[in-house]
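Omission of a single protein chain aside, the complex is shown with its protein chains in their original locations.
On to subunit A.
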C-alpha cells in the first residue's frame, strides 16, 4: 500500500482538509503525507502540518505484549520530550515527541485496548497527533530506508 493511500484510509478527515487547503496558499504545501521514523522506534506520518505518531512494528514485536499505554497530555511539546509510555509486564518504555508542536489529539481507544499497539502499531494503534510548530525538524527524521538500515545495524 502506498503511503498516500495509507494516509487516505487512516485519516480521511485530514485528507479532505488537506485537499481544501490546497486551493488556498497553504503554509504547508505538502500534498502527499510523508511517513518518517526515529531512532527511538517511533513513526510519524506528517500530513498537512499534523504528525500522527506511533511505535513501529519492530518496536511492538521486541516489546512483546503491551498491557498499558499512558497517553500524552494535550499541550505544547518540544522535540525529545517524554509524551507518555507503553508498558509490557516486564518494562516501561517512554514515548518521546519526535517533533516539536502541540499535541492536539490522543488515541483514547488505547485506554481500553492497549493490545492495538501490538495488533496494529502503525495504523489503529497510533498514539497521538502533534500539530507541527516548524517543518524544519522533519529533515532530522529517518526515512523508511534509513530506519530499516538502523534496525538491521542494531542487530
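The working rule: a residue touches a chain if its C-beta (ideal position, glycine included) is under 8 Å from a C-beta of that chain, and two chains touch if they have at least 3 such contacts; residues count from 1.
Please note the rule applied: contacts and distances are computed from a predicted model.
UniProt records the chain missing from this view under the protein name "Aminomethyltransferase", selected from "Large ribosomal subunit protein bL21m", "very-long-chain enoyl-CoA reductase", "Aminomethyltransferase" or "Trafficking protein particle complex subunit 13". Of the options A:87, A:124 or A:137, the residue whose C-beta touches the omitted chain is A:87.
By the touch criterion stated above, the residues of subunit A touching the omitted chain are 38-42, 55, 59, 62-65, 67-68, 70, 82, 85-96, 154-155.
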